[in-house]
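Written below as structure tokens is the structure these notes are about.
With one protein chain removed, the remaining protein chains of the complex are shown where they sit.
Coming up: subunit A.
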């Protein structure tokens, strides 16, 4: 046991010190909502496997107002996850080069977000066609 008590920089609530840190914790925090949505989908799958009555119970859950509010929050958080995922993409993947020139970060982010919009449109169209008995 040393008698010295060296100064240790306090780290409590460090993430509130700077807007950059607050945003970091916010986008990392979306994982909780991704987890909750995975759990909701899993519950749906289990109900679907159990039969029509269980599935209709799951549909009733989706129609329940508190669940609608919760799903609204999950929707916002997944939207935030998608946008921030592509905003930080230039820092999370290796540099992309075309010839000798390094592709600017904003090009990668923009391409990612356009891919997000395109993929979402394809998914919505697919769901619509499926409901019409097409596809």
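Assume a contact is a pair of C-beta atoms (placed from the backbone, for glycine too) under 8 Å apart; a residue touches a chain by one contact, two chains touch by 3 or more; residues count from 1.
The rule we apply is simple: contacts and distances are computed from a predicted model.
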Practice problem: Between "NADH-quinone oxidoreductase subunit I", "Amino acid ABC transporter substrate-binding protein", "Fumarate reductase subunit D" or "Cytochrome c biogenesis protein ResB", choose the name on the UniProt record of the chain that's been left out. | Solution: "Fumarate reductase subunit D"
Exercise. Among A:4, A:97 or A:132, choose the residue that contacts the chain missing from this document, as touch is defined above.
Key: A:132
Quiz item: On subunit A, what residues meet the omitted chain?
Solution: 11-12, 15, 25, 28-29, 31-32, 34-35, 37-42, 44-46, 48-49, 52, 55-56, 59, 62-63, 67-68, 71-72, 74-75, 78-79, 81-82, 85-86, 112, 115-116, 119-120, 123-124, 127-128, 130-132
